[in-house]
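A single protein chain has been omitted from the complex, and every remaining protein chain is retained in its original position.
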Amino acid sequence: MPEMTEPVATDRTEGAAAPGGNGPEPQAAPRSLWGDAWRDLRRNPIFYISAVLILFLVVLSIWPSLLTGTSPYACDLGRSQQGPAPGHPFGFNTQGCDVYARTVYGARASVTVGICTTVLAAVIGCLFGGLAGFFGGWWDSLLSRIGDIFFGIPILLGGIVFLSVIKGGSIFTVVLLMAVLGWPQIARIARSAVISAKQQDYVQAARALGASTPRMLLRHIAPNALAPVIVVATIALGTYISLEATLSFLGVGLKPPTVSWGIDISSAATQIRNAPHMLLYPAGALSVTVLAFIMLGDAVRDALDPKLR
Amino acid sequence: MGRYVIRRLLQMVPVFIGTTFLIFVMVYALGDPVAAMFGDRAPDPATAAQIRESLHLNDPLWSQYLQYMAGIFRGDFGTAFNGTPVSELMGSAFPNTIKLTLVAFAIEVVVGVGLGVVAGMRRGRFVDTGVLVFTLLVISIPTFVTGYLLQYFIGVKLAWAAPAVSVDVHIGELLLPGIVLAGVSLAYVARLTRTSIAENIRSDYIRTATAKGLPRRRVVGVHLLRNSLIPVITFLGTDIGALMGGAIVTERIFNIQGVGYQLYQGILRQNAPTVVGFVTILVVVFLAANLIVDLLYAVLDPRIRYA
Partner (left out) sequence: MTSTEKTPAVPAPRDADSPLLQVRDLHVEFHTRDGVVKAVNGVNYSVSAGETLAVLGESGSGKSVTAQAVMGILDMPPAKIPRGEIRFRGQDMLTMSGEARRKLRGAKIAMIFQDALSSLNPVLSVGYQLGEMFRVHQGLSKKAALARAVELMDKVKIPAAKNRVHDFPHQFSGGMRQRIMIAMALALEPELIIADEPTTALDVTVQAQVMDLLAELQREFHMGLILITHDLGVVADVADKIAVMYAGRIVETAPVHELYKNPAHPYTRGLLDSIPRLDQKGQELYAIKGLPPNLLHVPQGCAFHPRCPKAQDICRTDAPALHTLGEGRRSACHFWKETVHG
């Protein structure tokens, strides 16, 4: 058989990126992963809903007084467990504090813990996972085993033990602890993302052309390895918020005077028969917050993962 | 395959030592077990010193750790500060928690995988959207909230199930706590299964299976499920940790005298031997589950086995 070159275009990819996986490939202008993802996000109503919710929550945690003039600490035991009253739409809790004010002020702890933990865990995780994936060999074994050690302690379990011992209760200790136990999850993702990015042909080409190591990492690998990390981190943010509330609920997380939905739910839970409103409002606020971040993570994942588009 | 098993086992050794040491350090080095024994009272210095000596608390930390681990391998988890051997507490607590976890695990697998398969095969349709919304809601509402709400509505208001579990812990009573404990994990399993199915259903080998003239049942049952469930099984293994952590919350809500309950009591009373003992066991279970999953992964995916 004579040596043939393909007449016009390669046919290997036919059907690969097409509708339903077996159609022809419509032509399109070349697009980048991020440009494509952004275009996709802007079409997704879930993205808008979650983004607006999160923006609202962030503003709320910075200026809670925008929504309420009542102090969460201004309590009147005489009004203990009373239902809604004028100026107090959510009623009062056992201590006679305004449930609406406490629900509004509670956003600050949740949002702060969620964002700080995620950033810290992502920084540690990317550093460890990225280095392990990029250098491989001994570095990989060492860093991965260190990750495994921390991964071996479930966050909730480790959190209960550790926080009860050091008698913490500040936002700082809770963040530090959850990040220390949470980073291996992100490191694992970062590691495999870096490994697969490293094997991409164009990265190999850059290496062959003599690109320096830092340049390779920053210019070629990081942008491609970042996508899965961002997806996992966004979803993790929601679960960190949920975890903080659980730790506070168990009495080992945040402590008064910090206003936390977890603490309020804990004290309301025993009174659910007498005054369900005390439980429902902070629980609802907590759930909506977690939901917003998880929905954002979903939307970002759908946009960044072309496999399922 | 043999080499793979040995490599995984060897990798587990440093992880096991590291994890248990970490817990040991957390409890013994950062806390003060002797002060904790006396609660708010200031201990008599002489007595305190005597206790420190008898508990080897004056030895270097690594030596304490070695002595402790040596004890564990003999089945001796030390004695709680009230005089009960920790292993005795374990004997009464573990069966209850194992029962609860098994119930939750069964619910997680059956409902989670079932919903995921249905949704993944009808991606973009009504059922799929329904499952997605349901899982989002379940993930967003923290376990302790769902726990109290279900306990209140199903246990108290509707009285369909007992709101608390009796001392004997019947399996039937564990259904409601099991659902609560399984909830979040179940949602994750459903989502993961859905993604995996949706991805694999478009794969070339499924197209081949259809082109071979296999009945739909067989294409799905043999070819699609077999491949799609591999990542789900991996998740289920690591999720054992989440279930055990979650059991602390669930057991507290439904008043089940299991591991979570004992651990919580230990923490409240600053009872270091109880805490370290229980957490060590849980971590070992977690590590073992991860190892089993890794091995199972190799059995299910020949590409790993022969790598």
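Which chain is which? They are A and B, in the order written, and residues in each are numbered from 1.
Quick note on the criterion: a residue touches a chain if its C-beta (ideal position, glycine included) is under 8 Å from a C-beta of that chain, and two chains touch if they have at least 3 such contacts.
Bear in mind the structure is a predicted one, so any value in this text is a computation, not a measurement.
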Residue of B:Leu102, B:Val127, B:Leu175 or B:Leu214 in touch with the missing chain, whole complex considered: B:Leu214
Candidates B:Asn227, B:Thr250 or B:Thr274 - the one touching the absent chain: B:Asn227
Residue touching the undisplayed chain, where the options are B:Arg52, B:Arg202 or B:Arg269: B:Arg202
Sites on subunit B contacted by the missing partner chain, in the whole complex: 202-205, 207-215, 218, 222-223, 226-227, 230, 300-303, 306
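Please note the rule applied: only the chains that are shown with their structure count from here on.
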Complex contact set, residues of subunit B against subunit A: 11, 14-16, 18-19, 22-23, 26-27, 30-31, 136-137, 139-145, 148-149, 152, 156, 195, 198-199, 202, 207, 241-242, 244-246, 248-249, 252-253, 263-264, 267-268, 270, 275, 279, 282-283, 286-287, 290
Contact set on subunit A toward subunit B in their complex: 20-22, 145-146, 148-150, 152-158, 160-162, 164-166, 238-239, 242, 245-246, 249-250, 252, 265-266, 269, 272-273, 276, 279, 283, 286-288, 290-291, 294-295, 298, 307-308
